[in-house]
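For this depiction, one protein chain was excluded, whereas all remaining protein chains were kept in their positions.
Right after this comes chain A.
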Amino acid sequence: MSAAARSRNVTAAGLSLWLIVLAVVGAGDLGGRQSRGTVSVLATWTGDEGDAFRYVLDDFSRSHRIHVDYQGTTALREVLSSEVDAGTPPDIAVLPSSGELAAYAAAGRLTPLDGVVPARQRAAYGRLWTPRVRVGGAARTYGVAIKADLKSIVWYDARRRPGELPALAADGRHWCVGMGGDATSGWPGTDWIEDLLLQQQGEDVYQRWATGRLAWDDPRMVRAWKSWGSLLGAAGAKRALVTDFREAGRGLFGAGPPCALEHQGSFIRGGYHPPSRADFAFSAKLLPDADRRSTAREVSGDFAAMFGDSPQARELMGYLASDTAQRAWAKHSDNGRTRPFFANRLVPADVQSHDPVDRRIADALRDSGSLCLDASDAMPTRMRLAFQRAVLEYLSDTRANPTRLLRSLERVRDGIRGESGRPWLSTVCG
């Protein structure tokens, strides 16, 4: 090769190298420019559940070119409250309590979703899952339940015959019960009382109580508490008091199980070892003095709400409420452990899971005769915390008449009625 040709080759190689460097730098710069902004999201999901939800958010980021900054925390109430007070709330928060949703809406902190989530999309949910709150005279939708759970169920070892369950249920020693749950210890007990009232007295009485229109010391309420206390007995109640709810169901599948039944929401199945060994029956068939024909089911939801009103937050809110997002969520959840369920009718049950037990949960969430939101979650926070603590106090002495505690709770309800910023939802069943 001549010296001139060699020189040309060297020049060409040098130029090519520069072009590659410029292309890489240019692509990096362009990538930065392509992002159309950032949305911050706060929710309670961490660990496996957090990873699955993050996948949905990543999917949104890719398709909409909007970066999502996700924070998962088990102290959502405290973190959200301090961020709101500091004037730096997340754009979107997913609240497990419809009562807190109503309180933030009443305080004027939330953006109404009527113009954000299209009417066609909201219609796929049903009234219960898109609660309306009256703010300044107009009732508007402030939250959409992007995930749901079924609560009026009792878990048992699938190797048992369903026929033997009623006899087991009549003896309090066969129930696995745990009240420990960190700062909200006592909540599994509130679920018991709520479901007992719902299955004994029906939807109307339950709704009146959950919306602050029935006295706590009403005889029907007293009956629900006494049914529970008599079923567990003094020893069982004290054991429940010092058992963590995450540990309570561990004994369901042992060789000589210390307990055979657990009254707990659909989410608990992911914590069983193995989840596939668990089956469930509706609580109406097993709770004491319940109307065995009842088709009313208690449910809970995680409600997405908008604290900021940017175009990017609106896009993400619409996406989270869509069946596209929820299908992706179901697809990427670790099978059998942390399966999410949805209230959105556009997400078919078979997309949510191929597992027959999960399918029955998904069907119940859509097709039950009547669904009622978890009453304590729907109440103002002050009422809910007092309820949880009253449950714990009752368990420490189930021989005592619960009326004294219920009168205290009634005084709390009276007190809340005079306070602004602590609204009750107008409906919880639908």
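We take it that a contact is a pair of C-beta atoms (placed from the backbone, for glycine too) under 8 Å apart; a residue touches a chain by one contact, two chains touch by 3 or more; residues count from 1.
In the analysis below, contacts and distances are computed from a predicted model.
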| item | value |
| --- | --- |
| Among "Simple sugar transport system permease protein", "Integral membrane protein", "Transcriptional regulator" or "histidine kinase", the UniProt name of the subunit that does not appear here | "Integral membrane protein" |
| Residue, one of A:164, A:182, A:204 or A:363, that touches the chain absent here | A:182 |
| Selected from A:46, A:63 or A:276 as touching the chain missing from the view | A:46 |
| Contact residue for the chain not shown (choose from A:244, A:289, A:323 or A:355) | A:244 |
| Residues from chain A at the interface with the omitted partner, ascending | 46-47, 71, 73-75, 77-79, 82, 179-183, 185, 238, 241-242, 244, 389, 392-393, 396-397 |
